[in-house]
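Note that one protein chain of the assembly has been removed; the remaining protein chains are unaltered in position.
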């Protein structure tokens, strides 16, 4: 099978991605010599460190989400595989400014365990950590322990914002947890992605079907739908998200319309439009909107919608300036 | 044929994209009632207006590139079809603050003629315009009149920056022309995009081949290559770009690594890394780097590389802050 | 001289517009080969608007039909062909003397003015593989043809088609196909095809 991707030896892929980030960040991000860890070169002294990172293959999450107001260090795993404890530990040391380190991770068994082991090793080294997990996929019953999707962007953005105000580790972790608790996401896919190591599709989708409720690694969805137009599909998704809380008239939310890889921005704009209309019908105010590739599954065609129910503190933090060093650059 | 895109009736697509931009811009952008024209709601009084816009289907170019430091109004054409003169004229009226309007367009026959007709109509209405065309595709001989690719991003960004300094129309147009003259781009594709109206692929690419030198509308490339790894492919492209000027050791450039639709950011980072390395080997300094989807061709998998050779004024302008209202939001 | 003409010129223009709309898919296919695959879509939009403008027009003045239709086309097609065909019809309409049924010679002169406007607008010339390669011989045939409009239009259509056929052997030097160089050989020019189909339908309706 010809792997039609602009890569070199898959063995070096994780390192080469990170090198690309370093080049693109023009001195603002460095890469550790021995381990795939990206680190901001000028972390504000006395700041609570933020470490993120999961499996690779979801770019710009997380390699692109480093910078002032975002992560201080990114632990890079292999394709779709949580980073190993030594990588997370090295990121922890690099991010720590003596005020402790906040781990923000999505709820997947692999991430959970590797971060847990890293936290134990960090504790041995005298670094205090707290961990907040996003798990907002409404396609799963809450008692299963929902997995995290693109909503992790908001947890990071708001944690980054509050750490920028001089918050301590507990304040930052408590805020991040409140964000995580108020996130809801749902994803749909039109065509699968493929693993760069093998070229294999992560799953098959029929010509006229949509997969609903996939994870971010190309895991099969929980159901399939017949192909639908954008408006009814968006309505279905928004209803499911809003009904899950449930949201009430008067609630204020942030909206993230996330491209999972190959969905055009044209489509995302169409979906954004309908999501706003549908939320307005429910009396819900969209305070701000993010559109684009934030958490991808290789070249999967599909998108996810994320709502974050806001309180006054979150809303104020959301408006704080932040900068990614290698992506989303205006 | 099932069109697997999150759209509604293709007849309404252009309008629905624009509505999505308006929703996502939260009051900072409006849409004209009768024509597909996006306009900033708070254009700085006395500023030279900037109008851009071409065929739709290349989002975020241009619908997403409106905001302070970018376009003041966007004339939206149908899919891959230059906007009609009345649409451009309406955008001109909306952008004009009495200091004239700068048209920034890519060099395609359709855009050239429709902008030319619009300029004549604008002159009839007493609005002075100047037009700058990007045409930086090194896959074409210069005497053919090269077509414009993603490099139009830089023309817009730098024109937006100089207009923000209070420059007059001629200063802005002269700067934009200097930018256009110092751009070079080249694109490659791994798989084609499809037209949303018909679902048809824009062209076919063999399983093990890469198309080199396509236009942004899915026009066939000027040659095909056997599938190659990222590094040799990037070297080939950078050599072609640098050799075209030719660049000399000591030159300073900005780099744009543009996703044409379905190429993963992972790949773009790998390519970015190699582009930096190759330019460094030639003694060329990359001052700043942009990575991501800037000008797409629907879900085409492929990317383009753009170099902008900088002079001191351009370099200073490049660093000025700017904000897109609905895309590239950090 | 026996008049073979069966329908009014306005009815002929309407039929010709509908014929282009109906040819959407074949025009799109032609543009896929050497352009960006949207020619049929744009022309269908444009000629539908052309036909709508005719429907709104009071009376049947040929000059007014061409001007209104051309303007409607230009403001709805987009792309290169919208500007080109819009310019062609508008300029031709402006040049045509009033009257419901033009004389072939007057029509040929008006079309020649339209074509000159196209040349001025787009800077392409014969041999560049554009609609000009169909229009130029077609208008020449109309000018040299019989006094009977229907017969003259039939000759015009025949010349358009052979002009279009000749574009297969041309290397594009303008428009989207110019980047292809030799890769554009063997394919007819989509805009020349539109012009030909338009002439053929006009001649068929009038004859």
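So that you can tell them apart, the chains are marked A, B and C in the order they are listed, and the count of residues begins at 1 in each.
Criterion: a residue touches a chain if its C-beta (ideal position, glycine included) is under 8 Å from a C-beta of that chain, and two chains touch if they have at least 3 such contacts.
As the structure is a computational prediction, the values presented were derived from the model and not from experiment.
Although it is left out of the displayed model, the omitted chain contacts the following shown chains in the full complex: A. Considering A:8, A:63 or A:84, the position touching the chain not shown turns out to be A:84 (whole complex).
Check A:217, A:309 or A:329 against the missing chain and you find that the one touching it is A:217.
The chain not shown here is touched by just one of A:8, A:63, A:92 or A:114, and that residue is A:114. Contact with the chain that does not appear here is found for just one residue of A:200, A:239, A:281 or A:313, A:200. Against the chain not shown here, chain A presents residues 55, 77-86, 108-110, 113-114, 116-117, 137, 139-140, 144-145, 147, 195, 197-198, 200, 202-203, 213, 215, 217-220, 222.
Going forward, only the chains that are shown with their structure count from here on.
Here the chain-to-chain distance from chain A to chain C, counted in touching steps, is 2.
Of all chains present, the one whose mean CA position sits nearest the global mean of protein CA atoms is B. When every chain is reduced to the mean of its CA atoms, the largest separation from chain B belongs to C.
Put simply, the C-alpha centre of chain A and that of chain C have 54 angstrom between them. Between chain B and chain C the centroid-to-centroid distance comes to 32 Å (mean Cα coordinates, whole Å). Taking each chain's centre as the average of its CA atoms, chain A and chain B sit 28 Å apart.
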